[in-house]
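The complex appears here minus one protein chain, its other protein chains still in place.
For subunit A:
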Amino acid sequence: MAWISLILAGMFEVVGVLGMNRIKRDNNAQAYLLFSSGIILSFICLSFAMKSLPMGTAYAIWTGIGTVGGALVGMFFFGESKEWRRILFIAMVLAAAVGLKLIS
């Protein structure tokens, strides 16, 4: 349950960051709503996950999923670069997250 909550927290972080980019571009109420709901839900899920997972592990994976999720959304929806180094770094984050899950 903690791990599911942690993965959700990372995904909501991506929603929050999308909202942040919208605020930069459109600066309307919808953008602020997307940003604030993403960040708040992300924090709630992260806090829940941390009740049973070590703090450092949970924080690292939260950041990792947020960053990888942001990069994947950028690649698939906003035409960002899919160069091999970006794919390699994404694979490193995911491998590390799976490893942390296995040893915990």
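Please note the rule applied: a contact is a pair of C-beta atoms (placed from the backbone, for glycine too) under 8 Å apart; a residue touches a chain by one contact, two chains touch by 3 or more; residues count from 1.
Definition applied: contacts and distances are computed from a predicted model.
Enquirer: Identify the UniProt protein name of the omitted chain, choosing among "ABC transporter permease", "Dihydroxyacetone kinase subunit DhaK", "Chaperonin" or "RNA polymerase subunit sigma-70".
Expert: Not shown, but named in UniProt as "Chaperonin".
Enquirer: Give the residue, chosen from A:G19, A:G38 or A:G70, that touches the chain omitted from the document.
Expert: A:G70
Enquirer: Can you name the residues of subunit A that touch the chain not displayed here?
Expert: 21, 43, 46-47, 50-51, 54-61, 63-64, 67-68, 70-71, 74, 78, 80-81, 83, 85-86, 88-93, 95-97, 99-100, 103-104
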